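Working notes, beginning with the structure itself.
Part of the complex only, each chain left as placed.
By letter and in written order, the chains are A and B; residue numbering begins at 1 in each of them.
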């Protein structure tokens, strides 16, 4: 639906401003200079601008051009992160859509980091990067960027563990000392946790650090490659560190405050954690939407 | 993760309030008394309450109980809509979680209505119902409910149609009169449009009416059963009524204002339209998030 001519520019009668007009689900490989070296990300991207009431249509092909241009720019000045790409596209959108007062770019991409197992084996782990940039025309043009990560790990339930412990103790009278002190079984499952920070364009927040931060607050990480002993140790570690989704969200908040407390008080912080409960067909979920300022209060 | 005992009630040190804690992706059949008779909906439901900083965990099994109770209540006083169900569950959540100050219930379900084709054949069409209820403890407890619908129809692009017309006229000199007056080909595709209204609990808005309203503003509806002549007529009708996603959103807004303008000015209105562009691998999208008051301004 290219809109570079007459039809889009017609003035509609009794019209309304539109909040977001654009294209969704664009998929495009992008070379990105990550701290771990140059990698290819294949983000799925949505790009939008607002549309004033006086204009019939937005020129959607310009959104695709703005994206292509930002991607090609790599050669000269390589993109350093998904949020850097989003911010560049958001700026270009305001250039190409002179009638727009704001633009928005959302991107998400698989991302891989090498991890070690207990015995030093290398394991390539998959994460998700999430980025958003919102540009306002001003003048001057200002951009807010959101940097987000999604981490899959293990959660082991602390409540079921205590319930099981009581049953084991009841079944084995006289063994209370041992059974009261060791971790016992519980339900455990894949947990998907997210952390997103919204900061000014020039704030320095590295997604790799966010991934590390989140992964440390799960009961344990998941690993692609586990030989027998690794596996037992991972299971044991997860059960020594049982957590509700509520615990995971709060522990991430606590770490965010410690590590990023120096960022402005209006820094938006969104943390969520979802456990794909092994004992249910539904999931457990916890979330906090807040600002650094609120967290410090 | 039932949480009716010790573990959840422990007081965490340096804790934080959580915005939403609950369960997601519960699926449950519900008997609902719709205007068209009693139907079985099979909604997917998320239920949440907030959690104060002093409590370690929310009692998630109570969310499942609140839902089950609201569903069972049907016998005596049948649920009339998905948003009615959501509102009931939201109220029950506040009863069962005395520590919570708000609760939220989100539900979505396939929904079917009988339509007619041009020649009077019956065609059963699929729609989607979307409901949200947010309860605040007050006192008194107050509930806001969101009533939403999603409709799949056809959009035909007005811009490509004019481009094609110019090419046809250039290729057939002397035929400008005819080619300038008939609808000509364009790209057309499945379009998914949504309308959501957020109103007080006692406001009367019927989802069937919202479905009708949205379906009328698409280039044409989609139909399950089309014999040859029906099909040609539907294609012709869609091309006599070409629309951008921007047009669809604005036309829905206009109809909402006309039909529901009497509702309070702070009634939230969210309208979106997405075309799965036949000429691209990505989609075109337009959205307005607003209130009735803003629309009237």
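Rule of thumb we're sticking to: a contact is a pair of C-beta atoms (placed from the backbone, for glycine too) under 8 Å apart; a residue touches a chain by one contact, two chains touch by 3 or more.
Because the structure is a prediction, the values reported are computed rather than measured.
Shown are 2 identical chains; the number of copies across the whole complex in this structure file is 4.
Assume only the chains that are shown with their structure count from here on.
Subunit A and subunit B have Cα centroids separated by 26 Å.
Within the complex formed with subunit A, the residues of subunit B that make contact are 1-3, 5-8, 12, 14-27, 46, 48, 51, 56-58, 60, 64, 157-160, 162, 187, 244-247, 249-250, 253-254, 274-275, 277, 279-290, 295.
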